[in-house]
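Only one protein chain is missing; all other protein chains are in place.
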């Protein structure tokens, strides 16, 4: 049975079902239940997270498993590492990925390196839920996109779901995974609805998804950027250009095979990534393709990213900050010039 | 007057002369003087930093200006941001760049964004000295290379000197700069000697240096990787291949003009970067070139980086971890196949 | 207890009213959908910002929090520029690029609201170090919440300020909650003030609804700091009138009992009464201040609404100093 539910509900359902399946799964975070120890609330959560993503979970699974933490990101993120190393399967929430600076060591130098440093004798099965992305007027310290930065750390996996179906399946897969998986949610997608099966299922981590087949141009997207690519593909298709759209799904380690075989077919590549433009996932993809599929390329590889600036507050500037259809069409026109002529 | 001094002495001299020139320059860090408040030492430093880089500075400039801090990286790095925002020109030392996880917020979300968030009304003139690099058997938590990661943050500049002359001139320039500059020292270079002028001078931040001109192949290097490229160039030159070696010098924002014009000339590009292989400076360069100079390329762009692993302790593994001449020759052979035939 | 001068009382009453009116209006406008983003209102806590900042001049610094409007106003930021900033307009204090959580005015010594809980600790220490290094007698006040007191930066910052005897006053606004999480749950210590013992510095808890108590404690701490005797930790027990941010259902707030009584205490009413009783203000003066404040805030709204949005080029400006 499937029904239409929101991206947020899909995430909530994955957490709920994963907790049902495995008693070692616990959630940790600031106000993920809310109202801890408040008499008139009892097991009722006051918040369910700042966006309501974890609403209802404390009522069902109890405060032992849905744990409100003090504002101590290093403390609880590191605690998740310690709990994972000793057998639990914690799912800490970092309210905004922008707060990574308060707990970066626990990921960069502890959790991600333990297995290697300990000669393969540790497992850190933990899933860090967090959110990224501009477009919500949340300003410079609550709107960044750091999945790429996190994905540069060996030992860490990063998934960035673009739709409710993937969100549920990927989160389940992440929680089953024996590695640290960063599950990065675009906060502007929480409200989108789509068909999602009621039952538990997983979506494979590490596989990109070809969302639309095409032969002239490959557009690779991360998370929400899929929707930008779809708009672009619709427009170009009217001009007779056939666009292949690939949702990267896993930002690290990303699926080289799917991307390279697409580029071998189309010869043209655009990558859309909302991160700041340098040393990000888009440039990484570009570099790998420029190395491994160079002979198949009919033109330059184009990255469409945010500019090299913090996220501005004013709505008009924030819209200019984001990659959009026009920016992509702009670079696409350069790539497909020859196609149009013919 | 120049004389041969070590990389370490060059850095020390830059700090000394910058402090002489500007009373607002202060140094902060763990044991950068050493032995604070110990009676029998007085103003004599016990350490001068873990590698001795800051030796002698406290004796000359006093403990008010060469400040030993508690082991509180967030505290003193953030204090440097606060002091810079209010008019000083602090030069905090992060003993190893691997400790960045303890003070990442102060760079990611505070210092780098203040000017933008405050509408241009703040200046954060601070220079973060730190060290990176494998090869000293310092193991997984003291050997990483994170200049690329730091360079992905808008508002931050990153310089990576490869030799004593540049080290002195760049550090002076960094301290004069009104932005946050990360000055990242390869710890395995501290002992190398070269000619360095006695007088104060600066080396321009943002300019790459063509260290050797050539016409067949461009090799771009960061920091110590210059020496690998030189070995490669020597070897290839014997085979009649003319190699242009470019020292990137500034890892962010890096000098697109110099690199692109070299590639336009040679048509072939290898980038050597000791960072882990994904989302690093090498892939960034590759992506920019694959976009802006695609039509000039005669073959794939090759990045030679560390593997996607933490730094191993065992000496033999650590040597395998590092980019070296053979690895570069290996990828070069693919690029220059046609040249050899002709 | 230090008696307030008439002049000080008028200043305080004006700023208290400015804050309250500003926040009530922002609340109204946000509810109508005209302001985007996250907005955290300071209403209810006016006695803290004003009682502390009454001891400061433009040469002194403060660091602030996500709930920063009150600190800004008490530190002398321009109402027009603040309101325009919250609207995301070019005339905003930060050209519209910062928004509510990043209002700053370094010339006024206001080192920025801060979207990062606990972000202000080390910055305040740095400004204190600067004050000491340059041999000024300027001080720094670091405002932070009860929730922020559990961040590592609290510990690092206060310890550093204490070992170096920096002129920093740490002012905890304990409004009983961090978002929906009670202070009694998140802090192992009964009070935040008692944590001063970990740094061998004075720690004091005061009724944050009582302007005079805040004023006295802050006065002593600021004086101590100016004299080079080092930091003080002050905990002000207060409450926020609105939710954590606009949109908060506030299920966690008590509907009766001591918390409710605390919540129902209005620090502005209390101070008005005190000021009139002690003849620091006449009724007429108080009324005039209230009226002028309403007008000033209305004018700020008008200013913000009439202002243009930022130029598109502003997107790429102000990242680096050239």
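Note that the chains are named A, B and C in the order they appear, and that numbering of residues resets to 1 at the start of each chain.
Going forward, a residue touches a chain if its C-beta (ideal position, glycine included) is under 8 Å from a C-beta of that chain, and two chains touch if they have at least 3 such contacts.
Bear in mind that the values here come from a model prediction, so they are computed numbers and not experimental data.
Novice: One chain isn't displayed here. Which of the visible ones does it touch?
Specialist: Looking at the complete complex, the unshown chain comes into contact with A, B, C.
Novice: Which residue, C:162, C:286 or C:314, contacts the hidden chain when the whole complex is considered?
Specialist: The missing chain is touched by C:162.
Novice: Looking at the whole complex, which of C:64, C:187 or C:212 touches the chain that is not displayed?
Specialist: Among C:64, C:187 or C:212, only C:187 touches the chain that is not shown.
Novice: Of A:84, A:149, A:208 or A:225, which sits in contact with the chain we cannot see?
Specialist: Result: among the candidates, A:84 touches the missing chain.
Novice: Taking the full complex into account, what residues of chain C touch the chain not shown?
Specialist: Against the missing chain, chain C presents residues 150-156, 158-159, 162-163, 185-190, 194-195, 197-201.
Novice: What residues on chain A make contact with the chain left out of this view?
Specialist: Touch set of chain A with respect to the missing chain: 26, 64, 69-70, 72, 74-88, 90, 105-106, 109-110, 114-123, 125, 154-155, 157, 177-179.
Novice: Extract the touching residues of chain B with respect to the undisplayed chain.
Specialist: Touching the chain left out of view, chain B contributes residues 30-31, 34-38, 40-41, 44, 46-47, 50, 68-75, 98-99, 101-102, 136-142, 307-310, 312-317, 320-321.
Throughout what follows, only the chains that are shown with their structure count from here on.
Novice: Report the inter-chain centroid distance for chain A and chain B in whole angstrom, where each centroid is the mean of the CA atoms.
Specialist: Chain centroid spacing, chain A to chain B, equals 31 Å.
Novice: If you average the Cα atoms of chain A and of chain C to get two centres, how far apart are those centres in Å?
Specialist: 36
Novice: When the C-alpha atoms of chain B and chain C are each averaged to a single point, how far apart are the two points in Å?
Specialist: From the centre of chain B to the centre of chain C is 40 Å.
Novice: Counting only residues that touch at least two other chains, what does the list for chain C look like?
Specialist: 94, 96-98, 102, 114-116, 152, 319
Novice: Could you say which residues in chain B touch two or more other chains, in rising order?
Specialist: 105-106, 109, 116-117, 154-155
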